[in-house]
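Note that one protein chain of the assembly has been removed; the remaining protein chains are unaltered in position.
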Amino acid sequence: MPDLSAVKAALKAQEIETPSWGYGNSGTRFKVFAQPGVPRDPFEKLDDAAQVHAATGVAPLVSLHIPWDRVDDYAALAVHAKERGLRLGAINSNTFQDDAYRLGSVAHPDPRVRRKAVDHLLECVDIMDETGSRDLKLWFADGTNYPGQDDMTARQERLAEGLSEVYARLGADQRMVLEYKLFEPAFYATDVPDWGTSYAHCLRLGPKAKVVVDTGHHAPGTNIEFIVAFLLREGKLGAFDFNSRFYADDDLMVGAADPFQLFRILHEVAKNGGFEKERQVAFMLDQCHNIEAKIPAVIRSVMNVQEATAKALLVDLDALRAAQRAGDVLGANAVLMDAYNTDVRPLLREVREEQGLHPDPLAAYAATGWQDHVAATRVGGTQAGWGA
Amino acid sequence: MPDLSAVKAALKAQEIETPSWGYGNSGTRFKVFAQPGVPRDPFEKLDDAAQVHAATGVAPLVSLHIPWDRVDDYAALAVHAKERGLRLGAINSNTFQDDAYRLGSVAHPDPRVRRKAVDHLLECVDIMDETGSRDLKLWFADGTNYPGQDDMTARQERLAEGLSEVYARLGADQRMVLEYKLFEPAFYATDVPDWGTSYAHCLRLGPKAKVVVDTGHHAPGTNIEFIVAFLLREGKLGAFDFNSRFYADDDLMVGAADPFQLFRILHEVAKNGGFEKERQVAFMLDQCHNIEAKIPAVIRSVMNVQEATAKALLVDLDALRAAQRAGDVLGANAVLMDAYNTDVRPLLREVREEQGLHPDPLAAYAATGWQDHVAATRVGGTQAGWGA
Amino acid sequence: MPDLSAVKAALKAQEIETPSWGYGNSGTRFKVFAQPGVPRDPFEKLDDAAQVHAATGVAPLVSLHIPWDRVDDYAALAVHAKERGLRLGAINSNTFQDDAYRLGSVAHPDPRVRRKAVDHLLECVDIMDETGSRDLKLWFADGTNYPGQDDMTARQERLAEGLSEVYARLGADQRMVLEYKLFEPAFYATDVPDWGTSYAHCLRLGPKAKVVVDTGHHAPGTNIEFIVAFLLREGKLGAFDFNSRFYADDDLMVGAADPFQLFRILHEVAKNGGFEKERQVAFMLDQCHNIEAKIPAVIRSVMNVQEATAKALLVDLDALRAAQRAGDVLGANAVLMDAYNTDVRPLLREVREEQGLHPDPLAAYAATGWQDHVAATRVGGTQAGWGA
Partner (left out) sequence: MPDLSAVKAALKAQEIETPSWGYGNSGTRFKVFAQPGVPRDPFEKLDDAAQVHAATGVAPLVSLHIPWDRVDDYAALAVHAKERGLRLGAINSNTFQDDAYRLGSVAHPDPRVRRKAVDHLLECVDIMDETGSRDLKLWFADGTNYPGQDDMTARQERLAEGLSEVYARLGADQRMVLEYKLFEPAFYATDVPDWGTSYAHCLRLGPKAKVVVDTGHHAPGTNIEFIVAFLLREGKLGAFDFNSRFYADDDLMVGAADPFQLFRILHEVAKNGGFEKERQVAFMLDQCHNIEAKIPAVIRSVMNVQEATAKALLVDLDALRAAQRAGDVLGANAVLMDAYNTDVRPLLREVREEQGLHPDPLAAYAATGWQDHVAATRVGGTQAGWGA
């Protein structure tokens, strides 16, 4: 049986990174429903993120998105974060919202558009220098909507060239993490559609390039934990973008659609050493809280990752391996399910109390009155959203 | 073998309805790329639709979308259409873009929101009275994003109640056509997710309620032509919303992603009498031309439906049935494929010339100089898009 | 909060039906791995089913499959069952393993094959008369592999005709439950591919015809609990065929692939009165234990249904509805998840002890030594499997 104090220690050491854009408005192509009190600038987003960290104790990192989080003084932003117990996390690039990017960015047929896109990526590394961020997170909307629209092979060449230039610019402790996605907004072919494509590019680029697994970016039926285990074995898992989905890239709260899948993923992480700091696997959220209250939704998401992590850490690996070696299908499955079926909420309440936190993060947050406060004070200006 | 003059007559008699919103800007949740020359009001949309009809000869109907196409004087709009050889087609309701609809419309837990939604639908019937439209096209974004968010059964009750009130308001020659969609924008449960749900409601409502098959609204692997054949057999197929998709509701040009599927669908239509006027099956497009030129894209879509229709009409039904009766799997399949593999473009050029049209609709449109004209003259104002 | 004694009472009253063929060998098209001790006839299958019921206390019914379970004397079989505390459940027809059925059965183009198929179904009703079974369970492998192979509409006519004849033969207390399945073994079009098709036929047939929901028979992404809720509202849910799947009709143990989905399904059942005896919803398993030990796998499956049922019964419906009415997305979801996250295994151990059972069914079964006994004694003869 796993040692309970080790499990608790691991839970206390966990760091979950929340996305600045999760605090802003988001929606579908049909409608963005604005919510009262939504932040109007990156500083206010950090204020909200600080609420999540205060309530949970395990969310000290905040990802930024450029240009949505562009500020004049990134050092001031980093200080603002630090004063609230936060650190600035990954810098997410955006090469999909400029009119120039209608047909792609780094893989665009026109070299001028590619130049513009690569320059933006290089600018993001400049920002990383200022914020002290380790990771440049790359997601490309590049692709085509119609067969024949562009040459798939040529697009790979251009993509490789652009990535290579950016890779060369990375500092000694900086990394590039490359996301893949099956579709949307491209509807015929996406230039980095699957882990194999991201992996092949990262392999060519070198050790500072790693793969990002966004849990909502796969074809139906894909076994995500297999990919996670495979990438950990290859030393190429850079980060998670956690969220959940029933259909496509629904971007629901992580753990909401298939909590068992989240557990299986984190079981592979735990079993293959992925929680060890030196493995540098980043546990990020990337979600859209379109209809639900945003800060509580992020808190719930953090709790869902914690609960799945706790269950994963409770798996009796000795018993599991013994059953696996014996070819005992039902016995091995039962060991795993035993951990999954455990109600870990009491354990997590205990962990939080030992950390000096309220045992119930949502109650703790509700008690702050923050929601009423921001609804009353964040008046005027433009609420943050996906628009630049 | 099918009689060629009958095939030509059927092709000349075909009417394809184009959507007013297909001439406006559209996009994904990531970005709407505006295009030069896009219409700024419903009158300009009709001007564009007239170009499509002029080039193809088979697109005399235009669907409207309320409130996107709200005008002070619908009679004037109908006259504007008539002067351009067009007729106003289905009225599409919109109960998803108002802030009140965050948690649904006709199925919303709050009766005030339901009232508002039903009132909008009734208003659409009022508009139908003015435009002379036959069909009220209903698509509901209603649904839930999270398990437990609302009660599925209660939502069905409310939906049924709302539909019933609107059904009672329909005139003698008016119909209600009810669309289904698997997901988006709802990401856990959609209130009319599949044809079975739409069919069951329509059955309860009565003969003026029919099902709409949007070719992009199904789960992966769904055999759409089966549904079409089934609904035709039941007398419950009201309309098509044509488009195509590789993944989800991609809304690409019809026939672009899977031309063989389009042929199979239209083969079922042809074989089961669905092209007969008295069956009142409406052949509508519902597409998004996010990155491609809009008017040429609509023309291409109309041509794709024509080509698939021509192939469907060329199927040698006698030979097909003989092979089917004989249990000759390969022979029966070969009869169908023989029609599909035929290059019907020469036939369609001939048909167009017989109708006094240019044999190549895209060349005809290019020759008009319309694109340059509207790009130069539609300056100022706000381009039409999905925003109200 | 739900009343715990009512929950316990409901759990004790639950009846889960196990399939005779689940005790026999099964496999994929690639290989059937035989297991030691597998039954050689229906009597021995009942002996195994009796072990499951003895261990769990909630599995008194056993479905038969004709011709796999054909015996000379069904009355004797019923007595054999009764002596072991069992009852004979649904009679499952088989119109897919005869050479005549290469191109279908009740929907076959040749009337002689249809006659043969319908005769088989009528024979199954005769058997029901002898066994006292209530339900004729119909699953048709009918369909086509290639477009054009046969006429979809004609196949529906033939299917309707065949069903109608069999329906007329049903006794006053007998029912026909009609299964649907997306694909396999038909690979282009299946004649009853979805719930809508089954529902439409059942509606036409009358009140004794109901729909069977096999949890593995849907397109990817289908929301099964929606279908369950819809059919319960319509009074047309006849039975479940429980199993689980990651991909297609994998026929894994129920609850193994997506325990949260099973919970959501049973939540709809509970909320909509589906556990009430007079609703006559049959809770059947239909699984293939290809590589795992069969009897323990059935026991585990029964336990999985029990655990999901317990969680479903623990949902605080008052709190849920209050949150739903208030439009509190996160709150309503939290009420549901609270029940799901509860570890109900202690409760079920308690329930079993109150019923005079061992708290751990798998341990109870292991202690019987049955597996060694049958491995040693069931020697010679032909092991039961899917072959006739």
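We call the chains A, B and C, going by the order they appear; numbering starts again at 1 in every chain.
FYI, a contact is a pair of C-beta atoms (placed from the backbone, for glycine too) under 8 Å apart; a residue touches a chain by one contact, two chains touch by 3 or more.
Everything quoted here is computed from the prediction, not taken from an experiment.
For the chain missing from the display, the contacting residue among C:Glu15, C:Glu161, C:Glu234 or C:Asp250 is C:Asp250, taking the whole complex into account.
Screening B:Glu123, B:Glu292, B:Asp316 or B:Glu350 against the full complex identifies B:Glu292 as the residue touching the chain left out. Here one chain is not drawn; of A:Trp68, A:Tyr146, A:Tyr365 or A:Trp386, the residue touching it is A:Tyr146.
Touch with the chain that is not drawn comes from one residue among A:Leu336, A:Val351 or A:Ala364, which is A:Leu336. Across A:Val106, A:Leu163 or A:Leu232, the single residue that touches the chain missing here is A:Leu232. Seen from chain C, the chain kept out of the figure touches residues 26-31, 33-34, 96-97, 99, 101-103, 141, 145-147, 182-185, 187-188, 220, 245-248, 250, 252-253, 256-257, 290-292, 386.
For chain B, the residues in touch with the chain missing from this view are 220-221, 223, 246-247, 256, 258-260, 291-293, 296-297, 300, 307, 329-330, 333-334, 340-343, 345, 362. Mapped onto chain A, the interface with the missing chain covers residues 102-103, 109-110, 145-154, 156-157, 182-183, 188-190, 193-197, 199-200, 203, 218-223, 225-227, 229-230, 232-234, 260, 264, 268, 271-272, 320-321, 323-325, 327, 329-330, 332-337.
The rule we apply is simple: only the chains that are shown with their structure count from here on.
Shared contact sites, meaning residues of chain C that touch two or more other chains, fall at 220-221, 223, 260, 329-330, 333-334.
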